[in-house]
Structures are given as C-alpha cells and as structure tokens.
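Below is one structure, written out as structure tokens; comments come after it.
With one protein chain held back, the other chains of the complex are shown just where they sit.
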Amino acid sequence: MRDHRALMAALLALVGALFAASLLIGPAGIAPAQALAALLRGDATAEALVMREIRLPRALLAVMIGASLGLAGAAMQGYLRNPLAEPGLIGVSGSAALGAVIALQTGLAASFALGLPLAALAGAAGAVALLLALAGPRGGSLTLILAGIAVSALAGALTALVLNLSPNPFAAAEIMFWMMGSLVDRSMTHVWLALPLMVVGWALLAGLGRGLDALTLGEDAAETLGISLTRLRLMLVAGTACVVGAGTAVAGAIGFVGLVVPHILRPFVGARPSALLPASALGGAAMLLAADVAVRLVLPERDLKLGVVTALVGAPLFLHLIYRTRAEGL
Amino acid sequence: MVSVNLCADQFALMLAAPGQLVSVTHVAADPHVSVMAEATHGLHRNRAQAEEVHALAPDLVLAGPWTPAHTVAMLRRLGIAVTVIPDVRTLDAVPDALRATGAALGREAEADAMAETYVNELEALRAAARDTPGPRAVLHSPNNYTSGTGSMADQILTLAGLSNLAAEAGIAGGGFLPLEEMVMLAPDMVISAEPYPGASRAEEVLRHPAARALAGPGRHALLADSDWTCGTPHVLRAAARLRNAAQEVE
Partner (left out) sequence: MLTVENLSVARGPCTVIDGVSLSVGPGEFVGLIGPNGAGKTTLMRAALGLLPHTGESSLAAMPAQTRARTVAWMPQSREIAWPVAVETLIALGRLPHLPRGAHLAPADRNAIDAAIARMGLESFRTRAANALSGGEQARVLIARVLAQDTPLILADEPAAGLDPAHQITLMHAFAAEARAGRSVVASLHDLGLAARHCTRIIALHHGRVAADGPPAQALTPALLAEVFHITAHVAQTPHGPVCQPLEVIR
C-alpha cells in the first residue's frame, strides 16, 4: 500500500494557493501586501474589517465545506461501490437545506445556537438513511439515481413551500440560494456554527478507510475480513449527515463537488478507497475555493451561485459516468 | 371606488371621503410597506385581479403605471372607468400625484390643502439642510441593495442633510453595493431597512459582523420600506427622523 505523499503535497499546495487567492480577490480591490498586513494586524481599519470579517470566513468556509463534500462523496462512493453517488445529486444536500429552512422559518434557529445546523443534520440523516434503505447495500446505479431524483424533488418542493409560506418577502426568492449555494457575506459566526459538527463528521468519515477498502471485495468478503458492516453503515450515515448538514445550513446545497473530485483523484491513488478519502477532502477544498474565486471574477456584481459553477463542471462528467455505467450494464 | 395599486391606495386613503373607497390592495394593510395600514380597517382587500374588482362593481378604479396593462384593458372592456395615478419619482412630484388623486375622487379642495402643507414643509426642510454639509451615510438594504442618485431614498437622505455614499460610489437609481465596498467607503452612518418577520438570508447580511461594526451606537438608523416605496407626503417624516439621527452622529 503505497503512500501518496507527492499527490497530497501537491493538493495541499493547491489549496494553499487558492486560499490565498480567495483572501486577495474581492470587490474592494485592496492591494495584496496591504491586504495581508491588514489581516495580520486586525485593527479597526476598514481593510482589517474586510479581511477578517468578510474574506477570511468566506475562504475558511470554502475549505471546510469543500473538504466535507469531497470526503462525503468519496465515502458514499466507497460504501455503495458506485461512482455516481454524491450527496448533492442524490438529495442529501437538498434534504439538509429543507431542515435548515424549516429551522429558520419556525424560529428554531434563533432559539438556540446549534438549532440551524442540527436541523440540517436531521434532514441529511433522514435522506441518507432513506437512500441506503431504497438502494440497498450494493447501491445499484439505477435505483440510486431514481431514489435520488425522488428525494431531491421532494426536498426541493418542500423547501419552496416553506419559503413561500414565510411572512418574509425576501425568503420566497431564496429557493435559488438553498438549491445552488453561495458563500457571499458569510461571517465567522457561520464558521463557528458549522465547525463543531463538521469536526465530528470528519472524524467519523476518516475512520471508514479500512472498511471501504475491504468492501472492494464485496460485503461477504469484507465481513469475513473482520469489518462490521452495521457499524460502517452507521458511521457513514452519521458522518455524511454531520458534514453535509453543517455545510448546507450555512452555505446552501452545493452539488457535484463530491462527484467530480473523487473521480479525478481516483487514478492518482490507485483507486484505493481509503487513500481516496484524504485526497478527496483536499481536492474538494481546492475545487470549492476555485469555484468561489470564479464567481467573484466572472460576474462579480451578479452574485452568481456556487452551484452554477460546480454544475457546469460536474454535470457533463455525470453524464459521461452514466454513459460508461450503462455500457457496463446498470 | 376601488384602488388596485399600493401607491394609489395610500393617496386614496389620505384623501377619500368616508365610505367613498370600497377596496384597496392587500399589501396596503401591511405596515412594512404602507404608511396607511391602519386606515385600511374595514375595507375590502383585493389582489388587483379584474374578476374580483368587477364583482365589487366600482364607478372608478385607481391604478398605477405598473398595473399590468391587460388588467387595465380588461377592466375597461368590462365598462369600468380606470384612472392611472402617476408615479412619484421626485419629492417635487408629490403634489401632482395628490392633485391627480383628488381630481379622480372629486376631493380637489382636500388635495390642494394637503399639497400646500407638503410644499411648505418641504421648503422648510430644504432650507435647513442647505447650510449643513452632513455626515456620509449609506443605505443598507437586504441583499446589499442600496439606493443611489435619482432614487426617492437618495432624495430623502439629501433632504435630511446626509450625503449618500452610494451616489458617490457611482450607483444610479437602485443597485447592489458589495459589503466589502461598503466597509471600504467607511460611512459615518448606516441606514438599514427595517426587518420583516420570519427569516431570510437577504436580511441576514444586515446583521453581518462587518456591517454591525460600521453601524455602532449612534451611527445607525432604520428606514422602513413604507417610508420611500411610494412618494407620499410621509417621506418628509422619514427625512425629519433621519435628520435627528444625523445630528446625533455629529
């Protein structure tokens, strides 16, 4: 089992560079040297306020959410042994968004600190559990995609319904945010809101490597290699719900990251599911940082949604994967 | 008499004789956007649809310039007279709208009196604003929307003796000012929209730590949508309120 130090180092460097770009690019047009100085100084100047309260949380959330989506995608694919599994596509993110919207509109989010991410977590957990039950342990592509379409559609419709029933005139127009995701004007409050659950989720998902490797040989073989499939399934559901729930609660549902990243990185780690987990986490962070920089560069004044960029990259790949899966027989 | 436009609703509610007005739009009863919400008690509330208006059998319908043309055409085809109350884009256009409504309602005298009071108050405020170059303020609405040159909100700010930073930043009419840019403009005062009930991400930005850092104690004022959505004589009350807030900053 080879190490992939070179790959991990390259991905880390990429994340670092994109993180810096995310900090340095913005409508305020602060010169890079000045921006970094203001970030470190943290005084009461306008520059420091922009760097510390606006750009830093945005870049941090891109890393956290990107890593979460990459990790969750790699874990779900490993468990279902299906490269089409992805939290956004099969309705897990959409259900998390529904949970978040319900928490916001019922006042649950305002009544206690973790109300928002926990409600999103509940939505995500419900969706993962339902999908695993529907698609079965082997996760046949056709069942998985069909179940995902149904869950996505239902979650989207209910989210729209809750938003339409809101007494707030702006809420109704925000279905796009919840379905496509955005990191615009997020604050450190959101970082602290999402971080605790994400850390729990990362720990759970990172512990799946050995079991996912064994599952390459199928369930029976994995079980006789000493892997408890019940425990594995529970950790997967809980871990995915934690990271996707926390991320969606603060940034909306962002699709395709968990699909594209594992697909690109799989050949570089020799397709080993355990090695794919950390690589996908870094890759996801890089992809979301890049997408979030892109929305600022391409249409800076239009609040282009992140999901639009990730879908433009991801949807063609998804179609390609479906085509290939079809060739192998669904 | 039936009104199917929020601005026409408010003018009509100010001028109509008791019993003259039968129905206004349902939004006229929402205090967030209408200054005459209380006056709608007991009135029928419509959704500006030809069928329900026809059922009320009015002699005249007041509409606005943005009332869908097909609704107006449908009402006219049904034999109902429709008067369009002109849009108020400037502080000086308020008397015209008052008089147009007064004429439609047959309440010319009341309209003239109200217009005259308005003009006097406006001139008084203008005179007071002229000699004080006021604090630099920015309007911060949900989704980082702001109002620049030419907008009613801009005129209210100027009248209150404030200089509108959004106009300085080159925003004409309404536009979006990214939070970063707003911070960099370093306003003396932030005027944010009064929040609606329920929650929305659009309004969340008004409570962003960076926005709150700018809008410290004494450097923050609220401007309700009802204050400037329609150019009713009430815009002067909003201007007077902002002027008091501005004096605190100084």
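Order of writing sets the chain letters: A and B. Residues in each chain are counted from 1.
FYI, contacts are C-beta pairs under 8 Å (C-beta built on N, C-alpha and C of every residue); 3 or more make two chains touch, one makes a residue touch a chain.
If you're wondering where the values come from, they're calculated on a predicted model, not measured in any experiment.
Peer 1: What shown chains come into contact with the chain that's not displayed?
Peer 2: Across the whole assembly, the hidden chain touches A.
Peer 1: Touch as defined at the start, partner being the missing chain; which of A:57, A:245, A:258 or A:273 qualifies?
Peer 2: Checking the options A:57, A:245, A:258 or A:273, the one contacting the hidden chain is A:273.
Peer 1: Which candidate, A:16, A:136, A:167 or A:218, sits in contact with the chain we can't see?
Peer 2: A:218
Peer 1: With the missing chain put back, which residues of subunit A would touch it? List them for me.
Peer 2: Looking at subunit A, the ones touching the missing chain are residues 1, 81, 210, 213-218, 220-221, 223-228, 266-267, 270-273.
Everything below uses one rule, namely that only the chains that are shown with their structure count from here on.
Peer 1: Which residues of subunit A touch subunit B once you look at their complex with the stated criterion?
Peer 2: Going through subunit A, the ones touching subunit B are 26-28, 30, 44, 46-47, 49-50, 53-55, 104-105, 107, 109-110, 166-171, 173-174, 177, 185, 187-189, 300-301, 303.
Peer 1: Can you name the residues of subunit B that touch subunit A in the complex?
Peer 2: For subunit B paired with subunit A, touching residues are 142-144, 176, 178-181, 183-186, 196-205, 208-210, 213-214.
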